[in-house]
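Apart from one protein chain that is not included, each protein chain of the complex appears where it belongs.
Then we have chain A:
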Amino acid sequence: MADDGIAVSGLTKVYKNVRAVDDLSFTVSPGRVTGFLGPNGAGKTTTLRMVLNLVRPTAGTATIGGRRYADLTDPIRKVGALLEASGAHRGRTGRNHLRMLCDAAGIPVSRADDVLSTVGLTPAANRKFKGYSLGMRQRLGIAAALLGDPDVLVLDEPANGLDPEGIRWMRDLLKSLADEGRTVLVSSHLLTEMELLADDVVIIAAGKLVRQGTVAEILASAGAAQMLVRTPRPEALVAELGAGVTATPAEGGALRIVGADGPTIGAAALRVGAEIHELTAERRDLENVFLQLTAGKADIR
């Protein structure tokens, strides 16, 4: 494992009657944005909290650059984290919230103003936290994560509450941080956003690892491309395509065909004289693949 990578090995967390995280192992590389995906209740937040020593694992280990979080000498100079349900005192200003963190970490308080300007919160610096919108609270959390200029960033649902412009800003920020060689692990269930943002993905469901790899690998792993065909004579077309091609009924009387590409289907239709009303290649996106991989595992536990 490289210097600033995250390594999770055999991580398990058992609550009273739920295995929230179940023998989970994966690695996160520096210089890349890694998306951490899973349905609600899959154990993403619990995993991230175990990586950060906030939740005590039942078994297994999580290390950052080879060391447990609790053993880091200056943790917030090494790792910046944004977690759900991490608040600030309602009556404290954003600037003072950051300054008290600076005090505790031995960082000059001037850093608070630096990161406030990085996240675009300078105009609200002296406003109390209770007056912040959800998006501003999220930005304050990101500011806190950046205080120590860390090599590793761990972000739980950072896009929560951000408007489209904020989401775009966040995407550019995380990509530029990864381009500087930092490790970025970001959990989300916004799959279209992840497809734009992430280089690698780790998919979990029901506390277990489902798949890890680059986005391209994950998309390719979902099998051959599918074609959607609409024709008045489906039986004739399927018969002409022959064995080795599977056809299943799709919505609106269409057929979903796996094992044949567009030209093959078009040629077969011409041979049997079947009219084609629609012929579309179904786009393979992360959302489809994710739903396919986690199907049936997303129950509320």
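The rule is simple: a contact is a pair of C-beta atoms (placed from the backbone, for glycine too) under 8 Å apart; a residue touches a chain by one contact, two chains touch by 3 or more; residues count from 1.
Keep this in mind: contacts and distances are computed from a predicted model.
Undergrad: Any idea which of "Formyltransferase", "Pyruvate dehydrogenase E1 component, beta subunit", "ABC-2 family transporter" or "Aspartate carbamoyltransferase" UniProt assigns to the chain that's been left out?
TA: "ABC-2 family transporter"
Undergrad: Using the touch definition up top, pick the residue from A:72, A:228 or A:293 that touches the left-out chain.
TA: Here the residue in touch with the unshown chain is A:72.
Undergrad: Have a look at A:107, A:124, A:142 or A:227 and name the one touching the chain we're not showing.
TA: Of all options in A:107, A:124, A:142 or A:227, contact with the hidden chain holds for A:107.
Undergrad: Looking at the full complex, which residue from A:9, A:117, A:133 or A:176 touches the chain that isn't shown here?
TA: Final answer for the missing-chain contact: A:176.
Undergrad: For chain A, which residues touch the unseen chain?
TA: The missing chain touches chain A at positions 45-46, 49, 52-56, 69-70, 72, 75-77, 79, 81, 83, 85-93, 96-97, 99-101, 103-108, 111, 114, 144, 148-149, 171-172, 175-176, 179-180.
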